[in-house]
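What follows is an incomplete set of chains from the complex, kept in their original frame.
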Amino acid sequence: MLMKRLKERFKDMNNKLLFFVLLGVLIGIIVYAGTVTAIKATDTGEFCSSCHVMGTVYEAFTQSPHARLDCNDCHAPTDNVVNKMAFKARAGIGHIYMNTIGASQIPDVLHATDDSVDVINQNCISCHQYTIDNVAHDSKGTCIDCHRHVPHGLGIFKTSDWHLKLNIDAAK
Amino acid sequence: EDLTVDETEPLTDLSPDEYVNTAFKDAFPIHYESYLRNMGNGRPPVSKFIPDYEPYLPILFAGFPFEQEYNTTRGHPYAVEDVLSIARIGDRSIGSCMTCKSSTVTPLLKEFGDDYWSANFRGDIVPRMEELAAVGASEELGEFGHVSIGCSDCHDPVTMELRITRPSLTHALARQGIDVTEATRNEMRTYVCAQCHVEYYFEPELEKVRFPWDYGTKPEEMLHYFETTAIEEGFDYDYIHAVSGAPILKAQHPEYEMWSYGSHGRAEVSCADCHMPFERRDDRRKISSHFWASPLENIETSCRTCHSDKTERYLIDRVGDIQERHLEAVHEAQDLTVEAHYFVNRMITAGAPDDKIEQAQQYVREGQWYTDIIAAENSDGFHNPQGSMDTLRMASDASNNAIKLAIEELSNLNVDLGELRTEIENVKEAVLNEEDPFEKHTHATNNFFPAQN
């Protein structure tokens, strides 16, 4: 599978080359937006967590009640395909760029951008419409003002592999 | 049907002036059902004067109706019943005492206008309240539950929007520069409670219920208000203390005030977030709980919505820790303040100079304020652990200042301090050992410590 091989490469390829390869892949995905499998594949936790920096959030996600969702059920617009693809492309290029050429600018702790928070909140609402129809649920700015731990804040501040090992990269 | 509170479209067929709780039952059956839980086990309230709670309160309140009866709380539907039967109500009690008890207050205010506040409680207010209560009674809510604190106190009966019905809050916030009509929904989820769960006093002109917040809501800021603005406007004190003769400010349930600068208040966690969490009733339907009680009964829905990384056990233990440390400090501050009152009493009987007595009384006034405002707060410190402890520290300091001054003056007068201390122990014993809570206060003064009021 394309994705599997890509994932291998994430780990051992030269950064600059990786960036352009992935950029190409992404453009490919956008061009072939109709390919359901590609969209789906790049939505999953497995895909997102192929980047090391996604490790902690993935860990927390897998232990949350939402573990059976895909990341992009929350993290990309779900209202229509065009919006979704545009957001994914922008975010995807950003992430890949940052993970390769722009690595020195990666923040020490990731935080959702305001745009992300808006998108996510919209997705909470669309899935949980029934609950919030039933009782006015919008007294705070966003759902996560109360549901602070959905799904990344389950007290998991470091990935489990971090808890096990000294970081060899750091060590050398 | 959409129950969003933001829309101002009519949602019910009720009259805009509806004030009877049972009238809301048909439109909101599951809210009404939730409200019924406030009836609890139906047992009467318990005196706070028993040794397990705060045994020396009859001394601290000596000279004020509070010395006679002061109980643990019950659910909102009991508020009218409890205010009617409390021994604190006397022949000169006023309408203002109904303000935080009954949903008839809105119609009463409309009818009486500004005369409501100082109208005679038993002579004018209760009879009219009973007339208004002639409709809508229901066995499940007891004699007065249908007109006790209820739907119309917090909701517009037509739109069900949250609303403020007590002008005291609107007025107090306005004096802080806050326009309550501009409040966000999150703020309203606190303000509805802040209509009642606040420190208050009766301003002397019309005896309106007022909140002392011009300089802020911290105890020291409220004291500053009482020492300046309130005095300028003619309010000096609530009572002259029977033991020390000090001009005392009675402090009442400052839940809102302590919350406002505590960990959760600063984080904008509202009263309703903890005390009215969403609950599932009637299968799948969710509502805001209308059973106002300790959130420790509902940790899952209340605390763990936000603190889902913590276990129920952990949260109970944390609250327990905070409250235990807090209560120990409350009791120590109360002991010191009691002592201060008697030292000042002895200054008077021994003939200390007037200016020294006045100075000592001023310290006692301060010490009692800081002690009482924290003892009267109902979360046992949880709403604001650091702030409450800071206030108790100030309480000790002020009461100690009174005692220090007294020791100095009494020594100059060759008063036997050993005897004084023994007599204080005797008084405390007598109050503690008296079985009848209504009689406890009679032991606060005696031949050795004659009444000063």
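By letter and in written order, the chains are A and B; residue numbering begins at 1 in each of them.
By our rule, a residue touches a chain if its C-beta (ideal position, glycine included) is under 8 Å from a C-beta of that chain, and two chains touch if they have at least 3 such contacts.
Just so it is clear, the structure is predicted and the values come from calculations on it, not from any experiment.
The shown chains stand for their kinds once each; the full complex in the file has the makeup A x1, B x2.
Methods note: only the chains that are shown with their structure count from here on.
Averaging Cα coordinates per chain places subunit A and subunit B 50 Å apart. On the side of subunit A, the complex with subunit B involves touching residues 130-131, 133-140, 146-149, 153-155.
By the touch criterion stated above, subunit B contacts subunit A in their complex at residues 2-6, 184-186, 189, 268, 270, 272-273, 278, 284-288, 305-310.
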